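A single protein chain has been omitted from the complex, and every remaining protein chain is retained in its original position.
And then subunit A:
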Amino acid sequence: MFDLFVNGLTNILTDPFALLMAVVGVIIGIVVGALPGLTATMGVALILPMTFGMEPVAGLLLLSGVYFGGVYGGSITAILLKTPGTPAAAATALDGYALAQKGMAGKALGAATLSSSIGGTISIIILMFLSPVLATIALEFSAPETFALAVFGLSIIASISGKSLVKGLIAGLVGLLLATVGLDPILGFPRFTGGSEQLLNGVPFIPIMIGLFAASEAFKSLSDMNVKEKVKVKIEKIVPSWGEFRGIIPTILRSTGLGTFIGIIPGAGADIAAFVAYNETKRFNKDKEPTDKSRMAGVAACESGANACTGGALVPLLTLGIPGDAVTAVMLGALMVQGLQPGPLLFKNNGDLVYTLFIGMIICYVVMCLLGLFTARYFAKVVQIPKEILTPVILVLCIVGSYAINNSFFDVLIMAVAGVIGFFMQKHDFPASPIVLALILGPMAESQFRRALALSSGSYDIFYTRPIPLILLLLSVITLLTPIVKAIWQQRKRAHQ
């Protein structure tokens, strides 16, 4: 093991082209991730053909760089503009944008960069040493387990609802209803599509997200364009102080663990990891009203969780040859075109190369950290741009982004409608993130529920006779009921006094 490690390090350090590709990949990834509509998956897919002519290490590091940078890049626009570049960054926007509005954009970006890089690096180290052991988790997760995970994810709505749990649940249910549009996931019957071919795949999720978050925010600033802002946004330090950083270390470690674990599970990716990590951070946080400190922890949780997913998702890909999500499916193609067959034989046949790749991936994360910290100061200046200029730019980005996903104008219309609805939701204090969460998890919960029943020939026993679904379902009940029980408890206490 150790000599493989040393070999890998020397291989990569004597290969300047591969190092250059790692840097280029990270830069492309950050840009792709930051733009709404362009996801890490799309970035990797678009760069893939360029790697065909390269040496395996250089080509794969270019793709890894785009992948890692893409997952992280989404946080930049989420924090500065409330425009999540990727679905995972929708969770980051919750606390990140609030910090930026208070003039702490730089610190939020710094915390996001550090926690992304640390989470990602640790997950690669876990991948390096524990992947054969962890790969079995991926196989344990069948339909009932994944269903329970999706339900657990949905219970998070309780903690991202903001002021009113009821409004959060309403938004979540609307999201779940929207998620039923499209082909029935098991029988393939079209539902609520109105005969439209575009709706066969369901309501496009990324345009909805862009509309609800970014476009609605742009509409809001259009509506109060004449209100002069009193607070002049000043950019202070980017790198958090040691005290601040020490405060978020436990959050980063916990979220990294969660993120890596969720990444390993087939079908669950960075978006779910970010929301789950966020939820657990809120659970451990005692403060009633959100403080700057707790918001910083929220950003750190989402970012370390999302990036830790990258190492986790590579575990089943490399050791079993099964891609857990869309990005790793593209990576599978990339590996095969390079003549590397991911699967049980990869480590045996190409051990040297695989460890070189691992070291290269860690270098990608180091590069990302440095780039992120150096550029954050300039990115953060975005918040100083006057609204009259910034708002139209955001709207253009929304349109281009939602068009780019499928080259479809239909998606632009969906985005615009979601934007208008999001504007009124904001006015009436309905949170947008439960809709996003429900759109991610609703289809997953439904199809896995029905698949589980198909596997068990219709018996519901399958959900509580297996340990993982039982535990996850109990956890979701606890998560959902906690705020309600708390409320009743406090009412009683007040009544007694």
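Just so we're on the same page, a contact is a pair of C-beta atoms (placed from the backbone, for glycine too) under 8 Å apart; a residue touches a chain by one contact, two chains touch by 3 or more; residues count from 1.
Here is the rule we use: contacts and distances are computed from a predicted model.
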Query: What name does the UniProt record list for the absent chain among "Chemotaxis protein CheA", "Anion-transporting ATPase", "Cytochrome c-type biogenesis protein" or "ABC transporter substrate-binding protein"?
result: "ABC transporter substrate-binding protein"
Query: Thinking of the whole complex, not just what is shown, which of A:I27, A:M42 or A:M209 touches the missing chain?
result: A:M42
Hidden partner chain, touching residue among A:V133, A:I186, A:V420 or A:V485: A:I186
Query: For the chain left off this view, which of A:G8, A:G29, A:G153 or A:P323 is in contact with it?
result: A:P323
Option touching the unshown chain, where A:G8, A:P266 or A:G401 are the choices: A:P266
Message: Need a quick check: the contact residues on subunit A for the chain that isn't drawn.
response: 41-42, 44-46, 48-49, 52, 138-143, 183, 185-190, 197-198, 200-201, 266-267, 316, 320-323, 326, 329-330, 333, 336-339, 341-345, 406-408, 447, 451, 454-455, 457
